[in-house]
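Omission of a single protein chain aside, the complex is shown with its protein chains in their original locations.
Labels run A, B, C and D following the written order; every chain starts at residue 1.
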Amino acid sequence: SKTAMKRISVKQLAPKGLRFDSWVGHRPRPGALPGTLVIKPDALPTRVTLIAYGEINFIEKDIEDPKEIETFLKEWPVVWVSVEGLGNKQILKDISDVFNIHRLALEDVVNTPQRSKVEEFEDTFFIIQRLARWTDTVVTEQLSLFFSKTFVVSFQESHEESLKPIRERIRNAKGRVRQYHADYLAYAIMDTCFDNYFPVLEGISEKVESLEKQIVADSEEVAIPDIHRLKRQLLTIRRAIWPHREMLATLLRTENKILTKDTRIYLRDCHDHVIQIIDLVETYRELISGLFDMHLTYISNKMNEVMKVLTIIATIFIPLTFISGIYGMNFNSGTSPYNMPELHWYYGYPFALSLMGLTAMGLIYFFKRRKWI
Amino acid sequence: SKTAMKRISVKQLAPKGLRFDSWVGHRPRPGALPGTLVIKPDALPTRVTLIAYGEINFIEKDIEDPKEIETFLKEWPVVWVSVEGLGNKQILKDISDVFNIHRLALEDVVNTPQRSKVEEFEDTFFIIQRLARWTDTVVTEQLSLFFSKTFVVSFQESHEESLKPIRERIRNAKGRVRQYHADYLAYAIMDTCFDNYFPVLEGISEKVESLEKQIVADSEEVAIPDIHRLKRQLLTIRRAIWPHREMLATLLRTENKILTKDTRIYLRDCHDHVIQIIDLVETYRELISGLFDMHLTYISNKMNEVMKVLTIIATIFIPLTFISGIYGMNFNSGTSPYNMPELHWYYGYPFALSLMGLTAMGLIYFFKRRKWI
Amino acid sequence: SKTAMKRISVKQLAPKGLRFDSWVGHRPRPGALPGTLVIKPDALPTRVTLIAYGEINFIEKDIEDPKEIETFLKEWPVVWVSVEGLGNKQILKDISDVFNIHRLALEDVVNTPQRSKVEEFEDTFFIIQRLARWTDTVVTEQLSLFFSKTFVVSFQESHEESLKPIRERIRNAKGRVRQYHADYLAYAIMDTCFDNYFPVLEGISEKVESLEKQIVADSEEVAIPDIHRLKRQLLTIRRAIWPHREMLATLLRTENKILTKDTRIYLRDCHDHVIQIIDLVETYRELISGLFDMHLTYISNKMNEVMKVLTIIATIFIPLTFISGIYGMNFNSGTSPYNMPELHWYYGYPFALSLMGLTAMGLIYFFKRRKWI
Amino acid sequence: SKTAMKRISVKQLAPKGLRFDSWVGHRPRPGALPGTLVIKPDALPTRVTLIAYGEINFIEKDIEDPKEIETFLKEWPVVWVSVEGLGNKQILKDISDVFNIHRLALEDVVNTPQRSKVEEFEDTFFIIQRLARWTDTVVTEQLSLFFSKTFVVSFQESHEESLKPIRERIRNAKGRVRQYHADYLAYAIMDTCFDNYFPVLEGISEKVESLEKQIVADSEEVAIPDIHRLKRQLLTIRRAIWPHREMLATLLRTENKILTKDTRIYLRDCHDHVIQIIDLVETYRELISGLFDMHLTYISNKMNEVMKVLTIIATIFIPLTFISGIYGMNFNSGTSPYNMPELHWYYGYPFALSLMGLTAMGLIYFFKRRKWI
Partner (left out) sequence: SKTAMKRISVKQLAPKGLRFDSWVGHRPRPGALPGTLVIKPDALPTRVTLIAYGEINFIEKDIEDPKEIETFLKEWPVVWVSVEGLGNKQILKDISDVFNIHRLALEDVVNTPQRSKVEEFEDTFFIIQRLARWTDTVVTEQLSLFFSKTFVVSFQESHEESLKPIRERIRNAKGRVRQYHADYLAYAIMDTCFDNYFPVLEGISEKVESLEKQIVADSEEVAIPDIHRLKRQLLTIRRAIWPHREMLATLLRTENKILTKDTRIYLRDCHDHVIQIIDLVETYRELISGLFDMHLTYISNKMNEVMKVLTIIATIFIPLTFISGIYGMNFNSGTSPYNMPELHWYYGYPFALSLMGLTAMGLIYFFKRRKWI
């Protein structure tokens, strides 16, 4: 039954992404021109949508030809171009031309995964973040942002609607997003990204809690691969979240005109959230490591118990069997009076049984004194 | 009996808060407006009390409508508004309006748990601390403070009277609290918060000590879940206390007019206490980890002892039983003189017994030389 | 079979470079003159090639006498002298004379391995890097660079064509290399060096993944030496890559006229890559350490299972054998009615068999309750 | 015997201070007035002695009423007031009045243990140190110093004469203490405090060495509680010495008029000693941890040996016993020629014995090939 359970675990493991390659990622071959774009074979088709707004009104549009964007840039206070799916090299290049994006930056957008970071170009910021989602495991994707005072360009790998709530807030003029510049919009996107880590941590916490209960209850069903998978997921979250801390600190330290004082207060809040997420991740890591040690101790204890049962039974019965073996010998008592006279005693058999009984009681007393039973 | 004990431990474990969710806390859903207040389902009703004082007199009042506070602010040198229980969204908002509290700060007050931190707003400080209490386990709650030169607003999650001694000191004009500004009151509240960690550490230290005695005495009754629970509690204290260090360092580093030179000396003292608490927590952590290793060694040693007993008994009696088995064979000695002539020897039986005795003595000598017995 | 497999592993291990000496390297004897060159016994013969270029044209030449280089330096905007193989002391000294290389720097070029570093001399930079290649194991070699605004001298230990893609780009005027100064060429060489780490990490990742699958599947075939070899390889990569981080940070921090603003942006990108490589190496290290722990747990679990089978079989049959031993005793029932009357009962044999059956069932019930079977 | 030894160890353990409470210390209850003095129940009675000196002469006096001190302060270049025992609250308060000691500082003097630190008040320094003594275990006590250019006040918990050598040097005008200011005296006291750690480390080193010899000699007598006690003692020393490093660094960094340039050179020397002590403590900690691992390996090896002996004896004799069991069966050879004809063979018994001998030899060969014997 245990073997069966293990096999199931292994099977479950496979589809849940025990694959490393996404960590290294797809790269141009060594010596390639800097700025070479390597479109991944499984990249999704590129969809471009635009939302432009001012304090009073807003407009939404699906973009086919990136050159259309330029008119919006001239006419509207804030323009947000959202690019979903990184499968179409030409569209990506056209957009980078419209916004004057450095070719190394565009390379980082496409050749995922990159570490989270911020880079400052003359009048724009370039930010790389990792979005995390909980679908019974951790799924991450890269979110790249370019923003200035007047525009935000966001690049997502998937077509997931993680940024939909912000779009809703723009449409409904909820909160202050419509009154502020593009830097506030960029903040709102970043913040949403960090907010998404909390449900992931809740997912993790549930798994850790159930694991803890199993281990504390000393359940036979504790699957080592489960612990490993949990460790793996925490490793993934950790790798994703850690660099954000430095990214935000750098962003807050930078002196420039794009970030207003108000937005800085909001970003400081983001920074606190990131530190809180890191703190939680590290705590869970430590906890799991403690659980693992505890599980090892239970294994040792269990072995001890098994050994004790074996030892008690064996050491009681082996001497008894020896005694019975003695009186099973066929020495010819007719040849001499020294040959097994016990066999012919009147109380021979009761004597042998008593001998056995006394031996057993002695051993049981010995075990009791050692507190084995 | 051991199994019974373990089961009890597991039961005891459950009510003592082996729950993680409080670590992640209740959060607005991803993409929510910054500043969204999420009132927890188990939040206590909000009670607001005010104490205003000058060097000569003081006044206390229960506040129903936060707007009443404004008159006190105008008339008294120092006003302390104490909010206990975070269940009433409207009252919290009204208070934040009176004191002009930033909506992100108010969000941090309500959406507990937050990491301890200090933030500076134009003429106020915003401080988050964690209060710790020892009720045979560690219970923590968030204490949020806003203070300027003339007022302090404190927010507590529970209705616990942790701050009562300060109220007493104000009433009795004990110490210098009545002669100083609101920054000294804020210090006094912070200091009380740190003071509360020492009884917690005493509780922990008693548990560690009794665990140490059990383990050193090599007691059978050492419950692994107990070690785990202790580790857990230390983890909780550690997570609670660590960020205070940075908080106080930041507060002391900040140049501003709110903190007087005198209060800074007192805060430096707080800083020393925090470092001392951290130092103790780390020492206990290391100690428990050492105890755990020691316990593992005892388990191994015990296994060794069990194995030795089994080996000694089994390896002595197995050869003896074999000998008795030989002379229990039924070869027909009538067919040939080679078939078990020993059975018919005059001293056959004594010979067999001597053979067994010699074998046993040889083995016992072997074990003695190996220092097994 | 397992032993056989292990022996094979050990054999495989030997040619794959379980040798330390390359870590310490060949050094002059203590007290030798600073700047002493120690040509390694296995150093390859020195080959010098030159490629000089401007925006419009380029020239390539194999150099026999390093003094030829001087004319090129006068006539061409950028000159790249590539030295492959460090076996010819005289040629190396002649080149260092042409470019005015400090004798300590030349010592570092020849007395490999050195740690990666950057040193600034008046109008040149001296950079040491480690190239890594994946040939089913990690092979590293030292790449030393001297560069100024107008020339680059590169020294490689092997004759490997790692830098061929850059030569191609110069020939085909692909990218901007022909329009920029020598600092961009130096960047291109450095970048190629870092690019080479990603295939190495892919190789490692495949090995880790297959090891992970084996361990999760609890395969008997897990070879501990394989884990050790992987750890070793990661140690090698780690030692190679870590110092590059500081090297690049120093290079970026240095104020000088050699590095243009454009090249700095490109170097910043290199810096990001290095951090990403370090991040991956550390993650793999942690993962392997987790796998090792997991494997240890499986070993313990397996032992537990083996012990259980032994215990179950032994503790069931030992008492049964004892009973059969009793009724195999030869007490003379003719002497007294107390001597084994059971042997003469009508249902004596069925009674004995039932006794055995009941004993066995009792024990099986005991094991079932303990959830051992 | 082993159990007996263990019990003795546990008894020895108890009086050697396996108590934690001194780590947390006695504290005022939470919310108490800052500056509250809590006299410990076991505090020793306060003894105050004064020694005043100039370059030419000196005077010593036992002080009953602290107000006497003021006249000495006016008349002598340097006054050293030594307070031993912290049991008398009134005397302590009087002394603090004479020297204008801040109430928070006095609280730190009395409410031991505090972490070592330095604090600067207007014209005095306040220093907390831990004195360590070796009495077969580590005993520490708090030494608090206040000093200015003209006076030193030292507070010790015990009546131990740790500072006697300095008093002797003042009396005999040995060294330069009589020519220098009070800052040199303060240095001399601090230095003596650090000097006392070296005998402690020598004591530790002897214990570690004897433990190491025991473990390397693979002695049965290795007492795990001994390792634990040693770890504990190192933990105590470590906690005591570490903060001194920061204390001295802060003291050396501070710009002020109290410390002369000469004294700074001497304090720099102290700083080196502290670093050396820390270095030794960390080295011993690492060594002990290595010894512990080594001991665990020996336990495992021993278990292996025990198991091997059991396995060899059991697997040789169990098949032999089986063979003897076969020929002990009572099949009626009269009924059919198939029923145990061997029993009636001419060489039946020798055949059986040979069969057993061959089986045993085969098994021994198998074990030899596995290098078990």
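Assume a residue touches a chain if its C-beta (ideal position, glycine included) is under 8 Å from a C-beta of that chain, and two chains touch if they have at least 3 such contacts.
These numbers come from a predicted model, not from an experiment.
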Item checked: Contact residue for the chain not shown (choose from C:His159, C:Lys174, C:Lys302 or C:Lys368) -> C:Lys302
Check: For the chain left off this view, which of D:Ile166, D:Ala182, D:Ile227 or D:Leu248 is in contact with it?
Finding: D:Ile166
Checklist line | Option from D:Asn100, D:Asn256 or D:Ser300 whose C-beta touches the chain left out | finding: D:Ser300
Check: For the full complex, which residue in D:Pro225, D:Pro243 or D:Gly325 touches the chain that was left out?
Finding: D:Gly325
Notebook entry, point to check: Which parts of chain C are in contact with the chain that was left out?
Noted result: 6, 9-10, 13, 18-21, 23-24, 27-34, 102, 104, 108, 114-115, 117, 119, 220, 224-225, 227-228, 231-232, 235, 239, 292, 295-296, 299-300, 302-303, 306-307, 309-310, 313-314, 317-318, 320-321, 324-325, 327-330, 340, 342-350, 352
Next item on the list: Name, in rising order, the residues on chain D that touch the hidden chain in the full complex.
Entry: 162-166, 169, 174-175, 188, 191-192, 195-196, 198-199, 201-202, 205-206, 208-209, 212-213, 216-218, 265-266, 268-269, 272, 275-276, 279-280, 283, 286-287, 290-291, 293-294, 297-298, 300-301, 303-304, 307-308, 310-311, 314-315, 318-319, 321-322, 325-326, 328-332, 335-336, 338-340, 371-372
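Criterion: only the chains that are shown with their structure count from here on.
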Notebook entry, point to check: Computing the C-alpha centre of each chain, which chain sits at the greatest distance from chain B?
Noted result: C
Notebook entry, point to check: Which residue numbers or ranges of chain A touch two or more of the other chains?
Noted result: 300, 303, 307, 310, 314, 318, 321, 325, 328-330, 340
Next item on the list: Please list, in label order, each pair of chains that touches.
Entry: A-B, A-C, B-D
